[in-house]
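Here the structure comes first, spelled out in structure tokens, and everything after it is commentary.
Every protein chain of the complex appears in place save one, which is left out.
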Amino acid sequence: MAKTDSGNFFEDFLLGQLLRHPTPRSVTEGDAALYLALTGGRFLLESSAEAARAHGLKAAPLDDLLVFHLVFGKSVPQISLNAVANLGYADCRFLAPVYPGDTLSAESRVIGLKQTSRGDSGIVYVETLGRRQDGEPVLNFKRWVLVRKRDPENPAPETMVPELAPLVAAEDLVVPRGLHGRNWDVELSGSPHLWEDYALGERIDHSDGMTLEEAEHQMATRLYQNTAKVHFDQLLASEGRFGKRLVYGGHIISMARALSFNGLANAIRIAAINGGRHVAPTFAGDTLFAWSEVLEKWTLPGRSDLGALRLRTLAVKNRRAEGFPDKDEAGRPDPALVLDLDYTVLMPRR
Amino acid sequence: MAKTDSGNFFEDFLLGQLLRHPTPRSVTEGDAALYLALTGGRFLLESSAEAARAHGLKAAPLDDLLVFHLVFGKSVPQISLNAVANLGYADCRFLAPVYPGDTLSAESRVIGLKQTSRGDSGIVYVETLGRRQDGEPVLNFKRWVLVRKRDPENPAPETMVPELAPLVAAEDLVVPRGLHGRNWDVELSGSPHLWEDYALGERIDHSDGMTLEEAEHQMATRLYQNTAKVHFDQLLASEGRFGKRLVYGGHIISMARALSFNGLANAIRIAAINGGRHVAPTFAGDTLFAWSEVLEKWTLPGRSDLGALRLRTLAVKNRRAEGFPDKDEAGRPDPALVLDLDYTVLMPRR
Partner (left out) sequence: MAKTDSGNFFEDFLLGQLLRHPTPRSVTEGDAALYLALTGGRFLLESSAEAARAHGLKAAPLDDLLVFHLVFGKSVPQISLNAVANLGYADCRFLAPVYPGDTLSAESRVIGLKQTSRGDSGIVYVETLGRRQDGEPVLNFKRWVLVRKRDPENPAPETMVPELAPLVAAEDLVVPRGLHGRNWDVELSGSPHLWEDYALGERIDHSDGMTLEEAEHQMATRLYQNTAKVHFDQLLASEGRFGKRLVYGGHIISMARALSFNGLANAIRIAAINGGRHVAPTFAGDTLFAWSEVLEKWTLPGRSDLGALRLRTLAVKNRRAEGFPDKDEAGRPDPALVLDLDYTVLMPRR
């Protein structure tokens, strides 16, 4: 029997099927340091254990996106090893902080299947859940992926397309137990701008640029234990459409989030990712810039210390973000656009 | 008196001499995270502290090869700084797991000396031992190295060539105290294939490819505190035969081991390295692939939970491992071959 795992093909998935993902992963201060060195993050609660404790957490939590990438990475060998394309994310909620010493495990349930009209591939919809060692859920999200069939002649499963919420509603956002925004020190956090200071529709140019290197994105993607070959195998890449290794899209989200510190330093926690699109691929040598737009402002029930901002953060490559490059009226993206992310953050109030 | 250490030359070694290597090294979760980011390792016991504890260890151990590289690296300044070539390894046994918080020290005894017929260099055979802070041995191995003489006119020492076992016998393998393979969860470990499922002579193509970058191998080799100049000094390399910095051979072993997860996910611990050959040099930009062959299957005395597999893992560069590139009948290696490693792993039984 073949010992090598070649991943699941479209016809291997069953509606309702639960896949427990190998291998659980204990996270440590080493992961946090590497993530910082790879992205340049400076958000206060992750940077300072003292500040995290002063605001009700038990220690400096791991960066929310590092948790996302670890859980996502776990799902790759069973869900998307044979993916033609990652089509989208939805309904991603961050449920509890993860601390050094925790062990993350992940599982995915198949919630939808739809064969393409050509019949050689199909869309697989999964809901992925990340848990802590005590079973506590820390993160869930839905994603859908176009997966090749092993054999186009194999019969198609019944089509089932799940309903996907366009965003995580304000009342479904989770504020981590204990976390509060009282007595927030704007000198130490890096910005005087709190929730009240952001206006609907406001646009922010995050100004700084960051050039990506092969060693950096490879180290990041391995840290996430994401095994997608396109990020690591130049021989494969040389035969492909771009001739180059692709940077893992999630790492671009991380870089955009780190760049957004300059303008959103008090966006101390990601509560949800509503949706996101990798508009174009990114390669080593590209320089990233980012800008953000405030889509919605929500108060949180019973909380005067924290509010929520729904943001859209866009990343562009090899040009600055000034002028806020975006889609045009016909919906055609600016040629420099690589990421269009819709997400919700928590921010201290005055 | 010259303050710079220029390393030992062939005529500096004495048969029976014991060299205590500077500097002891405390290992941490930071080392484990970096090793993971550099190699992409996913073996269950190293990835999950929960799983390690469930199988009788006190925590997630450091990767066996990370321990090997740290002990090996310690020996470089005194043993192989003036080496022309690393000729071989033998009789390498992994004696006890190493955990974050342990401090490793290393020492080597000269067990053989043989001047070459040209008289300008000689082979030094050493047995190297790595210990924990409490004196407990964690690793030993023999290696032999061709070392330059400071002055070809210096007299040759008496020749003494030690007997080197062709492999570590099954009865000499050490199962770490407490470690057991009972109730092994093949869903979490990443493969359904256990010891019983591997057949003598079976070949496994590990499928995935990994391209190496200068920053990656340099960071790895510095993490191992290995000071061999050929890995770091491009000015020196530019004057040399290849014009490029050489990747530390041990790092290639690590990459091959990490790639072997796909096909050998339940090879949870390396018990011995029987021998190994770096068939050709590897450079940044090369893409590695690996395949393995099952050489022997051994039960272990008194254990029904774990068995041993003696494996041969071969790494090739810039071509896939399909077709199992190997030596030809005349013993000439395939031009893509870079590593031929003979080692023994422990694997849970049914």
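First chain written, first letter: the chains are A and B, and each begins at residue 1.
Following the convention adopted for this analysis, contacts are C-beta pairs under 8 Å (C-beta built on N, C-alpha and C of every residue); 3 or more make two chains touch, one makes a residue touch a chain.
Keep in mind the model is a prediction, meaning the values are calculated, not measured.
Touching the chain that is not shown, out of A:T159, A:T211, A:S238 or A:T299: A:T211 (per the contact rule at the top). Across B:F43, B:W195, B:F232 or B:W291, the single residue that touches the chain missing here is B:F232.
The chain that is not drawn here is touched, among residues A:A60, A:I273 or A:V345, by A:A60. Across the interface with the omitted chain, chain B contributes residues 1, 3-6, 20, 22-26, 28-31, 33-34, 77, 100-101, 103, 105, 133, 213-216, 218-220, 222-223, 225, 227, 229, 232-236, 245.
The chain not shown here touches chain A at positions 28-34, 36-40, 42-44, 47-51, 60, 100, 187-191, 193, 197-198, 202, 204-211, 213-216, 219, 262-265, 285, 287, 318-320.
In the analysis below, only the chains that are shown with their structure count from here on.
Separating the CA-averaged centres of chain A and chain B is a span of 36 Å.
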